[in-house]
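To start, the structure under review is shown below, and the notes come after it.
Only one protein chain is missing; all other protein chains are in place.
Letters A, B and C mark the chains in the order given here, with residues in each chain numbered from 1 onward.
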Amino acid sequence: MAVEESVKYVSIIGSTGYVGAELVRGFASHPFFRFRHLTSQTFAGKPYSDIYPEFRGIVDNLCEDLPYDEVAKDSDLVITALPHGVSAKIVPDLLKAGAKVIDHSGDFRYKDLATYEKSYSLTHPNPELLKEAVYGLPEFYREKLKTADLVANPGCYPTCSLVALAPFLKNHLIEEDSIIIDATSGVSGAGRKSDLAYAFCELDESFKPYGAVGHRHTTEIAEQCSFLAGKNSGDIKVTFTPHLAPFKRGMLASVYAKPSKTFTDASSEKINAIYNDFYKDEQFVRVLSGKTLPDIKAVACSNYIDVNGVYDPETDMIKLFTAQDNLGKGAALQAIQSANVMFGFDETAGLKNIVRGI
Amino acid sequence: MAVEESVKYVSIIGSTGYVGAELVRGFASHPFFRFRHLTSQTFAGKPYSDIYPEFRGIVDNLCEDLPYDEVAKDSDLVITALPHGVSAKIVPDLLKAGAKVIDHSGDFRYKDLATYEKSYSLTHPNPELLKEAVYGLPEFYREKLKTADLVANPGCYPTCSLVALAPFLKNHLIEEDSIIIDATSGVSGAGRKSDLAYAFCELDESFKPYGAVGHRHTTEIAEQCSFLAGKNSGDIKVTFTPHLAPFKRGMLASVYAKPSKTFTDASSEKINAIYNDFYKDEQFVRVLSGKTLPDIKAVACSNYIDVNGVYDPETDMIKLFTAQDNLGKGAALQAIQSANVMFGFDETAGLKNIVRGI
Amino acid sequence: MAVEESVKYVSIIGSTGYVGAELVRGFASHPFFRFRHLTSQTFAGKPYSDIYPEFRGIVDNLCEDLPYDEVAKDSDLVITALPHGVSAKIVPDLLKAGAKVIDHSGDFRYKDLATYEKSYSLTHPNPELLKEAVYGLPEFYREKLKTADLVANPGCYPTCSLVALAPFLKNHLIEEDSIIIDATSGVSGAGRKSDLAYAFCELDESFKPYGAVGHRHTTEIAEQCSFLAGKNSGDIKVTFTPHLAPFKRGMLASVYAKPSKTFTDASSEKINAIYNDFYKDEQFVRVLSGKTLPDIKAVACSNYIDVNGVYDPETDMIKLFTAQDNLGKGAALQAIQSANVMFGFDETAGLKNIVRGI
Partner (left out) sequence: MAVEESVKYVSIIGSTGYVGAELVRGFASHPFFRFRHLTSQTFAGKPYSDIYPEFRGIVDNLCEDLPYDEVAKDSDLVITALPHGVSAKIVPDLLKAGAKVIDHSGDFRYKDLATYEKSYSLTHPNPELLKEAVYGLPEFYREKLKTADLVANPGCYPTCSLVALAPFLKNHLIEEDSIIIDATSGVSGAGRKSDLAYAFCELDESFKPYGAVGHRHTTEIAEQCSFLAGKNSGDIKVTFTPHLAPFKRGMLASVYAKPSKTFTDASSEKINAIYNDFYKDEQFVRVLSGKTLPDIKAVACSNYIDVNGVYDPETDMIKLFTAQDNLGKGAALQAIQSANVMFGFDETAGLKNIVRGI
């Protein structure tokens, strides 16, 4: 199959936020996708590279402000980077127009309607789609993604939490009520906005927890943990605390859990071996060797997620660590990974060599 | 008592490291202390302000390389900022020469010799001093500090961990085997050294855990937790993970613990009230109001430590947060606070208005 | 004279911007000034430390929203940190109410009305005050400040440019039409505002020139250069380019000029000697030794300005360098230095030991 025959057309709704910009960066060098529409209400009519000058000469496409069904009708894939609540309303129209959809909001990430509605304080206008939507974490839902029409791209914190926990939940190696996730995000996670709280002088040389009770990603993590353990939504709960740190891109999860009673020979070496075994066929999950721990620096601007763990015999505690780029594996580049699966491309197409370097 | 009559002379051994420099900054504007000797093997004979140009016109004293007993004999207070192992050997001579001593290493922080020797892989040459040494956290050991000749200045991670935990340990409000401390330090905590690992390009835009098993501060925290709970060294163990973040100064501790069976009415409001009650007479522990969480930005370059906590009813988990400057309350400025207590000065002398501002 | 007898009361209008916060930091530890009113329209009724938590326990005064004359009537000194145009209107009322005034805007910095009105695209409502106002750079206008009622605090770029150039202009050692000032500011210079252009993700890892033609400080620098050279406003013009760099506080000026025909023996040593001689009695201008060049790190959070220069014989070019804190010597702390002069205090009162350290 020659390249041009296999080309698919992708449109991005809400293309000028930070997730949108990372989607644009990723798809711009993709061998099989071409841009159809880059939509923006604010910047309609302007070249994309006016908003992000780094793309000058690379992506000079004009931003458009089109009705959603027009976006979808000549696109093979529409990616929505919209606020929750908004996605829930418009995604059905996109699907009806014949496009496959990857949505970046929380609107289609839950299987349990009540959990979604409580977490987001919203009534879902199209709850029937929750069943249909596939959670876009290819490492866990690859088969379903192959035929999915609607993919809910996971939250950034859920992605790094679940990659850390999956082998231990699937194999019942940890006490399910003992999970604590202490995670830290770079500032780009807050999006592109004029808000004093995210001003340079407010965040440089700062570090702080936020949303220490009830952050929305808590229930998303918990539901997926339940599924990974073969249980029902709500069966597992997790303690989760996000922090904000003064770097642009990157996210680290430090996860604590007690070994289960059946996991009697816990050790750092064993944890490393479990990861190596579980992720041996994965291209983007990199299990670090020995006692090397993840650093966000090594995954910046990429779709990789680095993982390792240790066992503390003094307190009989398992510590798991994952590092990813919050906009990369935590958002836009993971969406491209899913898109590759959805359209039958090599899962690594366009993603393998994207790395910041120094 | 007029100022000049009450003046005391302080010397700093190892004055040109980062802790030394912060001691110099703090004492330079102290109303009652004057410098006697600033020692440095590397920079002997040079003005202090040649090494730290910010002190030009403020502290231009010449660095000296003197025998330790000569440093001590005309000093009221000697502060040692030396590596562990070295302090253990020389502190007895300083005391014999008649000076009071505040030591910044781990050599005198433990009551239990075996714990020290295991944690530091050293044989202590002067173990009898462990009994005599007072742990220099004024909020918990104020009375003993008043008559102390030898003060072991606490580690940075222990200070912020213990301030977070103290009211809950003292009042038996948490399960003592459930403590998890996830903490993050700025880079100055690693000291002033020529080491690729701390080069700008290696750390800017980075974030990572380190020493995930067996970091020395773990046992220091654990022993003091035991004492705060009215138990013996070794009775309480803690899970502790430090992280390194791309800012110069600051440290945040996020502490997790389960409420004890007697703490049946745990709530965020209750936690806040417990802190307010416990620290109501403290000048440097600031209990934040409502659900405001600590940020290292607010304590940078100061001796303040900001504290607050929340309760997560979903998982029945207490989360406690403290922010301090790792070189301030976490090291040098806390030493000055102890010095104030040791010499009968107002505990806040020279410390109250030190704040970075924006 | 005992301290309490000499105490003066200061009020700050617009106290919650970054310049306001630095004034608050500086005056909070001043031996002779006490706060009367801290005004803020946005935060009236709230403790100052709610807006800037670093001041909790230090400055908890309530912000007020008072008529300007009420602010002034019980204050010895009113400092205005307001936008240009606004200051021009209200300063006369403050003076009438009996207070001395230090204004931070550009409204009273010029002697030549037309230059002001062209630079700021405004008609000055009180032009008669331009004559009365003293330019608040104590190193050059100390005598006039002693009796001044209205002081125009200099711009940040003008302060570091003029300190670099003064000895050479006064002694006619440079060609007056050859001056090029290439300067770089930290982000706090833009003030405290919700503006995407100053968001963390827009500025971290960025560096750029701005206002490359017609930045307002150009004419302010030029007029003062003319006066320093003993000429009239407009006689000297300068080339000026500001840049924005990813740090919070600090400003560096790199100034280029050709030696005048009478300066036939230009050399780096000679330039250093000229600075040492010219600033020998100054407490806050630090002439660095030998070929050490200024670094903003050494002046951060202080009122110091570090200066040095070199001569390039290959191109017969003088290069002068100054580093200051844009909020310190470049704004708020310089205002406190002027206030000390205006009220007959030691010029260094409250300022000598303010330094960030590491």
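Please note the rule applied: a residue touches a chain if its C-beta (ideal position, glycine included) is under 8 Å from a C-beta of that chain, and two chains touch if they have at least 3 such contacts.
Treat the numbers as computed from the prediction; the structure is a model and nothing was measured.
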Q: Determine which one of C:Thr123, C:Ser206 or C:Asn232 touches the chain that has been left out.
A: C:Ser206
(Q) Touch as defined at the start, partner being the missing chain; which of A:His124, A:Arg216 or A:Lys297 qualifies? (A) A:Lys297
Q: Go through subunit A and note every residue touching the omitted chain.
A: 18, 21-22, 24-25, 28-29, 52-58, 188, 205, 248-249, 283, 286, 288, 292, 295, 297-302, 304, 306, 327, 352-353, 355-358
Q. At which residues does subunit C meet the chain that is not included here?
A. 177, 180, 182, 184, 201-202, 204-210, 212-214, 218, 237-239, 241, 243, 245-250, 252, 254, 256, 268, 291, 293-297, 300, 310-312, 314-315, 317, 319, 321, 323, 358
(Q) What does the interface between subunit B and the hidden chain look like in terms of residue numbers? (A) 18, 187-188, 192-196, 198-205, 246-248
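Just so we're on the same page, only the chains that are shown with their structure count from here on.
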Q | Chain whose Cα mean lies nearest the overall Cα mean | A | B
Q.
Please tell me whether the contact surfaces of subunit A and subunit B are same or different in residue numbering, using the over-half criterion.
A. same
Q) For subunit A superposed on subunit C via Cα atoms, how large is the rotation, as a multiple of 5°? A) 180
Q: Take the average of all CA coordinates in subunit B, do the same for subunit C, and state the distance between these two points in whole angstrom.
A: 37
**Q.** For subunit A paired with subunit B, centre-to-centre distance based on mean C-alpha positions, whole Å
**A.** 39
Q | Contacts with 2+ other chains: residues of subunit C | A | 18, 188, 205, 248
